[in-house]
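My structure is below; once you've seen it, I'll send some questions.
Complex shown without one protein chain; remaining protein chains in place.
On to chain A.
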Amino acid sequence: MPVIVMASPKGGVGKSTCAVLLASEFARMGADVTVLDCDPNKSLTRWASHGAPSGVTLKSDVGRSEIVPTIRSADGDGKIVIVDLEGVASQLVSRAISQADLVIVPMQPTALDAEIGSEALALVREEEEALGRSIRHAVVLTKTSAAVKSRVHKELEAQLNGAGIDVIEPSLVARAAFSELFAYGGDLTAMMNDPEMVTGGKVDKALANAQAFTEAVYERLK
């Protein structure tokens, strides 16, 4: 089963959010999901400490020397491995990319995110060349506006499409529910059904966005 790696040398672009949404949704579909938290900020470990959804297993503190054997041992029939990486340019990132069936590069629609995120895309291409095999990769735009597509957003999409880079549709909209998952743990479905969980946003819209994003990722793994 596939290994999905979230990679960008820039921090704060939404790697952990993407990882949590994919892990939750694939687990809801019946997959046995292993999430590797390789980020020293331990965002996923904090999320899971409040309660991970059924079907999601978390492994924390996976470093450079353990990343390849840990991915290999977690991989198996009926299992999906999701790797959340640190937001720096490190060998841990390059090694994880080499084990991926899909590399997702989250990027906010800003010039700085695009410039730094493109380093990850270039690394994937160079690894493909060095290893003599293709590594599927795609960009997902994150923290986008629900109301309007900004000029920078449109320009960035056009540049990525022009460069032949796969851009996942839909983008992940800036939703309060996404960030509050890290405070409550669990998944968006549980958040929607639990009146005790208070969010400042629309959970149903966030859930629909997460499901459409997971569906788009699923299509790339077939």
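Basically, a contact is a pair of C-beta atoms (placed from the backbone, for glycine too) under 8 Å apart; a residue touches a chain by one contact, two chains touch by 3 or more; residues count from 1.
Here is the rule we use: contacts and distances are computed from a predicted model.
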item	value
Among "Chromosome partitioning protein ParB", "Ferredoxin", "Spermidine/putrescine ABC transporter permease" or "Protocatechuate 3,4-dioxygenase subunit alpha", the UniProt name of the subunit that does not appear here	"Chromosome partitioning protein ParB"
Sole residue of A:Val35, A:Val93 or A:Ile168 that reaches the chain not shown, by the stated touch rule	A:Val93
Residue numbers in chain A that touch the chain omitted from display	1-3, 9, 25-26, 28-31, 63-65, 68, 72, 75, 78, 80, 88-95, 97-99, 101, 119, 122-123, 126-127, 129-131, 133, 211, 214-215, 218, 221-222
